[in-house]
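A protein chain is absent from this complex, but the other protein chains hold their places.
Moving on to chain A:
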Amino acid sequence: MDPNFKLFDTCDLDTQGLIAALNATTDAFYVSGAGLGLRIETAGCGGLTRKEPPERETTAGKRKASDEEEEEEEERLNKKMFRNQYDTDVTTWSPTGRLFQVEYAMEAVKQGSAAIGLRSRSHVVLACVNKAQSELSSHQKKIFKVDDHIGVAIAGLTADGRVLSRYMRSEAINHSFTYESPLPVGRLVVHLADKAQVCTQRSWKRPYGVGLLVGGLDESGAHLYYNCPSGNYFEYQAFAIGSRSQAAKTYLERRFESFADSSREDLIKDAILAVRETLQGETLKSSLCTVSVLGVGEPFHFLDQETIQNVIDTFEKVADEEEGEGEAEPAAPAEEGGDGTGDQDVAPMET
């Protein structure tokens, strides 16, 4: 590499693989992290040179699971998003009809730790992985009560999530005040989506960098919605967002048809099992996840650690008894961040 190079783009904040160290006086640079690649254009005296990133060490090699669906996820993660001329402003269209800033905002959601939601006819369960910045700090709050009948789980920039939760709470309170009845979830998600859309069409704003799993109960039953930074929202029987959510989604895809008629206890168990899928071999402990429930006759509340641990014990014991399955291996107690190298590069503002 030309020692007099001038770096064209310092950081691609949209890709997870960032240049961890760049030494201007030497040739050396390396890319760390899972998944996404980087193409660096450097210019120096003598012209433009292009350097492809060296063979990347992905976490695929480290994973024990050889599930083909997870390899597909690898492919999806490996899809490269390169910087281009059309991605500086949210108000700039690309020639192919894309708004890159909005897509980059959706990438931010993938950086956050996993959040999972599932629903039956009468209940909605929201669960998330507790990720702490360091051993010294407490973990980020990712599930919020919006009203007795609505809860929200977030993934991505928690600050944005907190602000949106406050907005949702005030919407719910105002609706209650005016109409003396609880805000229907469907209305709330539309408000949220419209609010998100505004940020995709103002040059002085940026899209919210948070995905929201909104679970709630109204006259037509239990609902689960996903609101993304683009301003779109979809209704789901079950969904997972955040990092390694594909593993949870795979699990949920196998089981979702039974959710509608599931009992409350089965739904909770499925949620915790889905959380376990995202942990990729790390031992599942009640301290690692937060679970919340709401349903008919049951206002939104969090499950306490003991209850969660009891549920974990029921299936961990079963898994222990099944030899040769090779699925759950609660061997050595896992440490935070010991399973994915990519997590260590996550910016402090993100969950």
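The rule is simple: a contact is a pair of C-beta atoms (placed from the backbone, for glycine too) under 8 Å apart; a residue touches a chain by one contact, two chains touch by 3 or more; residues count from 1.
As a working rule, contacts and distances are computed from a predicted model.
Looking at what's absent rather than what's present, what does UniProt name the missing chain, "Glutamyl-tRNA(Gln) amidotransferase subunit A, mitochondrial", "Restriction of telomere capping protein 1", "UDP-N-acetylglucosamine transferase subunit ALG14" or "Proteasome subunit beta"?
In UniProt, the chain that is not shown appears as "Proteasome subunit beta".
Of the residues A:R98, A:H139 or A:R169, which one touches the chain left out of the display?
For the chain that is not drawn, the touching residue is A:R169.
Decide which residue listed in A:R119, A:K145 or A:H223 touches the omitted chain of the complex.
Per the contact definition at the top, the residue touching the missing chain is A:K145.
Which positions on chain A touch the chain that was left off?
Contacting residues on chain A, toward the hidden partner: 145, 166, 169-170, 173-174, 176-177.
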